[in-house]
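Complex shown without one protein chain; remaining protein chains in place.
Letters A, B, C and D name the chains as they come in the text, with residue numbers starting at 1 for each one.
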Amino acid sequence: MWSDYLHLMKMEMTLIVILFILLFLKLGKKEWDAGKLLHFINILLVINLIFGFFYNTEGSLFGNMFRTNHLLALEKNILNLGTLIVSLQSFHWLKDHKHIPEFYMLLLSTLLGMFFMISSNNLLMFYLGLELSTIPLAALANFDLEKKISSEAAMKFILSSAFSSGLLLFGISMIYGTTGTLNYHELSQQLTGSPLQILSFVMFAAGFGFKFSAIPFHLWTADVYEGSPVAVASYLSVISKGAILFVFVSVLYQVFENMTTVWYNLLFLLSVFTMTIGNLFALRQQNMKRFLAFSSIAQVGFILIGITGQSSEGSAAVIYFILIYVFSNLGAFGVVSLVSAATGRETVNDYKGFYKNNKTLTWVLAISLFSLAGIPPTAGFFGKFFLLLAGAGTTHTTGGHANYILITIAVLNLIISLYYYLRIIRAMFMDNNNNPIEKVKATLSPNISFVICIVGIIVTGFASGAYDFIYSLVK
Amino acid sequence: MNLSLLLLVPLITLTALLFCKGLKQVRSISLFGSAVQFVLSFVLLYWYWKERASGNNAAFLFEENYVWYAPLHINYHIGVDGISVAMILLTSFVVLAGVLVSWKVETLSKEFFFLLLFLGVGAYGFFISLDLFTLFFFLELSVIPKYLLIGIWGSGKKEYSAMKLALMLMGGSGFVFIGLAGLFFNTNTVDGTHTFDILQIAQMHIPLEVQQIFFPFAFVGFGVFGALFPFHTWVPDGHSSAPTAASMFLAGISMKLGGYGCLRVATFLMPDAAQQYSWIIIILSCIAILYGAFATMMQTDLKYINAYSSVSHCGFVLLGIGILTKTAIAGAVMQMVSHGLMTALFFAAIGMIYDRTHTRQMAQLGGLLKVMPFISTVFVIVALCSLGLPGLSGFVAEVTIFMGSWERADAFYKVATIVACASIVVTAVYILRVVGKAIMGPLASKEFNLIKDAGWHEKLATGLLVVAIVAIGVAPFWLNNLIGPDADLIMKNISNGMVIK
Amino acid sequence: MTASQIIFYLIAAFILGCGILSMTTRKIFRSAIWLLFSLIGVSALYFWLQVEFIAAVQIVVYVGGIVVLIIFSVFLTQQSGTEMPKAPRKRMIASILAVLFGFAFTFSLIYKNNFKAGDGKFDSDISRIGDQMLSTGEQGFALPFEAVSILLLAAMIGCIVIAMKAPTHQQAASQAEPKENEGNISAKPNAQ
Amino acid sequence: MNGIPISHILFLSTALFFIGTYGMFTRRNLITMLMAIELILNSVNINFIVFNKYLWPGKLDGVFFTIFIITIAAAEAAVAIAIIINLYRSHRSIDVEDATELKW
Partner (left out) sequence: MNYADYIAWIPLLPLAGFVLLGLFGKRFFKQYSGIIGVFILLVSAALAFYTAYIYFFINGYEDGVYQKLIPIKYVWLQFYSGTSIDMGILLDPISVMMMVIVTFVSLMVHIFSLGYMKGEERFSTYYAFLSLFTFSMLGLVVASNIFQIYFFWELVGISSYLLIGFYYDRPSAVSAAKKAFIVTRFADLGFLIGIIILAFEGGTLDFNTLIHRLTDLQSPEYIAITTASFLGISVMTWALTLVFMGGAGKSAMFPLHIWLPDAMEGPTPVSALIHAATMVVAGVFLVARLFPVFSINGASLLIVTWVGSVSALFAAIIACTQTDIKRVLAYSTVSQIGYMIFALGVARYGGEAGAGYTASMFHLFTHAFFKSLLFLGAGAVIHIVHSNEMKDMGGLRKLIPVTHITFLIACLAIAGVPPFAGFFSKEEVLLAAYNSNKAVYGIALFTSGLTAFYMFRLYFSIFWRKEQEHETHGHKLSLSMKLPLIILAAGTLLVGFIPFGKFVSSDGRTLESPFHFEFSIAPVLFALAGISLATWIYKKESGRSQKLAAALGGFYRAAYKKFYMDEVYMFVTKKIIFNLVGKPAAWIDKYIVDGTMNGIAFSTAKVSGWIKGIQSGKVQNYALYFFVGIIVLSIVILYLWK
């Protein structure tokens, strides 16, 4: 019996153990050297990551409130990996920070929340996971304690998220009222698609949309990314977003299978708005973090297209894309974070002539941006291709060619997005600057993270293994 | 012959480049790599002929087929027919010449050669792909290196041009994607799944309604690459801002990706729609031919002249494809090869002139024959090729297209042919104008007296291309025999489609 | 109309009235007090519904915790007497329209919805709640309980870090650093 | 129950919800915005209890949901207030309109 808990919840358990180790570290009298402490924590995260790959089985616990299987384990592993990368990249920033253990405790508790959310089989668990992954993040957003914008960002985040969870809860309460259950499996049988359920579904989806920044629920995103520490912004844009998208896919496919048309239409609209408006905003951004925020909004638009695929190809493509997105976006954020920690410069203009002094970093950023833009041979190309292909496949099964409109819009958006990615490339490689960023020295940790990202960006695409594996799990 | 070698050699070269230091190492490695590839493409030609001579009638030879993404039915499927062999030869010529021409690129030389050879990988891969996904992959692969090449090493309003080029080409490939996806989901293999495999799709009959929707996407998409009017505007700006080797590659190979794609994907796989939309294609390409030629007449910058003339010449490619007769298609392919070599050479010559005189404005040039006879001679040769002089490659291709297009009985096609023919006069006007002004005439500036003629690497580069142009022009039968049967095959597919309909 | 009904409507009117006042009054302190009344009203509603445990929790947590917290923070940040500024008129109008329309829309859907009813007996006995809360089996809520506990831990840590006086940039760094929220609230805000 | 149709109670909760929403849109003081959110959460709580008691009395899902919402509301309020305090320190104001450095 106990072995079951240890076995099925091992990833959550590991996190909790690390959390408590950190808590004791903090409460202990000893003053730790920041560098050593960070290395120690990173090693813990590596162990956590490695541990996640073994002994994964299927099963459910707590009266079906918690379930796990290979796919969910994989999703959690992706998040673990992403967290590790974020942690490695924030080395320079954290080294001078007073609250290292607290930072990690908050970070890992949000990760734990995401795990609960992913493993949830019940709306209550989902809600708790969501809040657990949101509230500490708001605190994290404020971790640049001396900066005005950091607290502004945190304020915007907490208020927006509280409002959105209020709406989400209203939706959940109506769903509960009309079906009488919170369990996913029972819900899928009870839902009929009545008007009230549709309204509550929209509210429910808006809660998701808030987390993964679909337009018009995205407005907090850019402000929060810009104001938060880079590490938190990258965590928000990759891990938090990835987790909620994983959940979104499984909830849509499992719980709302009777309301396919409804959510297809909703996703159609959301993805059109998200891609287009996200891109239009990204066009004019000057701050790198803000720019990446809008670009990640646009990315979500593409992911939504993949979700409309309503097929195992679709959900595999989504998970696969998120894996790639982890590498690509973190590669980009990593460079921004490093430069920001070293020089405090974050605008696009600062990056003019970046190639002059920082060849390697430029290439890391460039390759990451290419991957985000979906340019071969980076994995981003494969990811986008599969997403759009999955989207294009939808209507084939339902007849008609309506979804090609969506694909066409997506393609036009790809061009716009290429424009702004190339804008950064142009700034780095081509533009002259009298005062280019000096050579930024990266230590071991960020370098490891860059290697992981670049290798990931290149290998994930070419080696079909990753996709095949995900597909086999989805199926 | 193992076709993957064609990708492997450049990839190994690229890897080797990563570890190089200094211009000398970099360029010698690049030269070596592209020379090996050059030889390899001739080996391919040899084996291809040998195989054909031994009676192998398969549509594609040296096929390799590995499953890549099984769930999506994506394979790494490669193989060549005569058309691809011709295009591969073209690519190896242009890449080798491009490396030689860039012998003295001092700024960021490693990156330069890396990107240049990277472009080559894209082209090789594109031409040998028999799987739509692989094809698309390689098509997009070649966009960004162009952007960087133009943006970093270019001249003039390079950032604008580079951006325009990248966006328009990306837009083109986006349309291609829609076409491919539509095609994919309307294929039904024996086991009830979809396929990206060109050979398999060619065997199927895609419903006409589907073709009607997706043919325009695919054709326009590739057409953007191939300078289809009115999507050609990236051509003049992109070509004129690019550094020499990049312009050579752009005009020489990159635009051919479009033509090849139109032929191999749009027309070959969706023959009925090709038939239906043929008139639009013809009108657009006729506009491109004549209008490109007239626009060229008004240009004053050498690179713009060649760029606009490329629009005009590539119009012939699309015309040949649009006409849909075997001869015209063969002509289109020959025009691709011919124009590829010719325009690469043209840009090489212009680049050399620019290097020495630091101007590309016709008004500031003159009498160059006196001070740099070699380069000027090359310039004249390529100019003559451009105006369709017999004995050089341009003539062969153009007359084949004319002959093929007159084959269609309809008066519409005849008028189109006449319009296209008329361009030979306009071409003569602008070509002789530029030759007369820049190469002949009195020496424009005393400073030009200090100019040195081409170095060995430049001579080698241009020599290679001249030899190729003359070889096609004097003995076109080998090229024609290489291409002809496959053009026939494409036509058969088209007529089969019509029969079924 | 029975007494129970009358009581309900009274409670409802009380809740809504206090809610509206809380959201419209210009004095922040009054606003907090109206909120307090409104929450007490909700608690009364729970009593009326005979879910005593929830009603108790409502009073303990909301009235005793959250509202107090809010009132403290009001004291901390505001001269309680001043009036709060109004929202811009454009947004005011937009909000009123959106909210009225949203209410009409939502309630019409709720009203039209034909709620099915399940069977079973409602039993919100405290012991049953306690059992289920710590049960790990079917109908057990041990896992959410654990999750919430971690959330509370994290929230606490977060509050401490944020509200703690940042050591740098301080004009007077001599003050002892409080470890608890409540303690912190009493500390004077520092000029930046 | 007690002769009150469920829709009346739902009217109450929905109205409370929209009152909160209105407050969220119009109250410029950060703390009052927080209060608005509390109202919203309370309306949801009423929903859950009512649904549980009136419609689905078999299990206590609604009641437990309410308990957890209340808990989380507390945690959320605590963090929010901490952030507001921090903001007040740096901005000397808790007017939401004064914290608009991040835009566009």
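Operating definition for what follows: contacts are C-beta pairs under 8 Å (C-beta built on N, C-alpha and C of every residue); 3 or more make two chains touch, one makes a residue touch a chain.
The structure presented is a predicted model; accordingly, all values stated were derived computationally and were not measured.
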| item | value |
| --- | --- |
| Interface partners of the hidden chain - shown chains only, full complex considered | A, B, C, D |
| Sole contact to the chain not displayed, among B:R264, B:K326 or B:R360 | B:K326 |
| Option from D:A15, D:L41, D:L55 or D:L102 whose C-beta touches the chain left out | D:L102 |
| Residue in contact with the excluded chain [from B:L135, B:I201 or B:A295] | B:A295 |
| Contact with the hidden chain (one of A:F66, A:F116, A:F210 or A:F291) | A:F210 |
| Touch criterion as defined above, residue of B:Y48, B:W406 or B:F448 at the omitted chain | B:W406 |
| Contacting the left-out chain in the complete assembly, out of B:T233, B:Q364, B:S445 or B:N496 | B:T233 |
| Interface with the undisplayed chain - residues on chain B | 164, 167-168, 229-230, 232-233, 236-237, 291, 294-295, 297-299, 308, 325-327, 367, 369-370, 384, 387-391, 395-396, 399-400, 402-404, 406-407, 411, 417-418, 421-422, 424-425, 428-429, 432-433, 436, 439-443, 475-477, 480-481, 484 |
| Touching residues (missing chain, whole complex) on chain D | 21, 24-26, 28, 33, 96-97, 100-104 |
| Chain not shown, touching residues in chain A | 155-156, 159-160, 163-164, 167, 195, 198-199, 202-203, 206, 210, 215-217, 219-220, 222-223, 261-262, 265-266, 269-270, 277, 280-281, 283-284, 416, 419 |
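FYI, only the chains that are shown with their structure count from here on.
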| item | value |
| --- | --- |
| Separation of chain A from chain D, taking each centre as the mean of its C-alpha atoms, in whole Å | 27 |
| Approximate Å spacing (C-alpha centroids) for the pair chain B, chain D | 64 |
| Touching two or more other chains - residue numbers and ranges from chain C | 106, 110, 115-116, 118, 139, 141, 144, 148, 151, 155, 158-159, 162, 192 |
| Contacts with two or more other chains, residues of chain D listed in rising order | 17, 20, 34, 50, 55-56, 58-59, 64, 68, 72, 75-76, 79, 82-84, 86, 89-91 |
| In the complex, chain A residues that touch chain B | 312-313, 316, 370, 375-377, 381, 385-386, 388-389, 392-393, 396, 401, 404, 407-408, 411-412, 414-415, 418-419, 422, 425-426, 429-431, 464, 467-468, 471, 475 |
| Residue ranges of chain B in contact with chain A within the complex | 68-72, 74, 133, 136-138, 140-141, 143-144, 147-148, 151-152, 158-159, 162-163, 166-167, 170-171, 174-175, 177-178, 181-182, 184-186, 213 |
| Sites on chain D touched by chain C in the complex | 1-4, 6-12, 14-23, 25-29, 31-32, 34-36, 38-39, 42, 45-46, 49-50, 52-60, 63-64, 66-68, 70-79, 81-86, 88-92, 94-95, 97 |
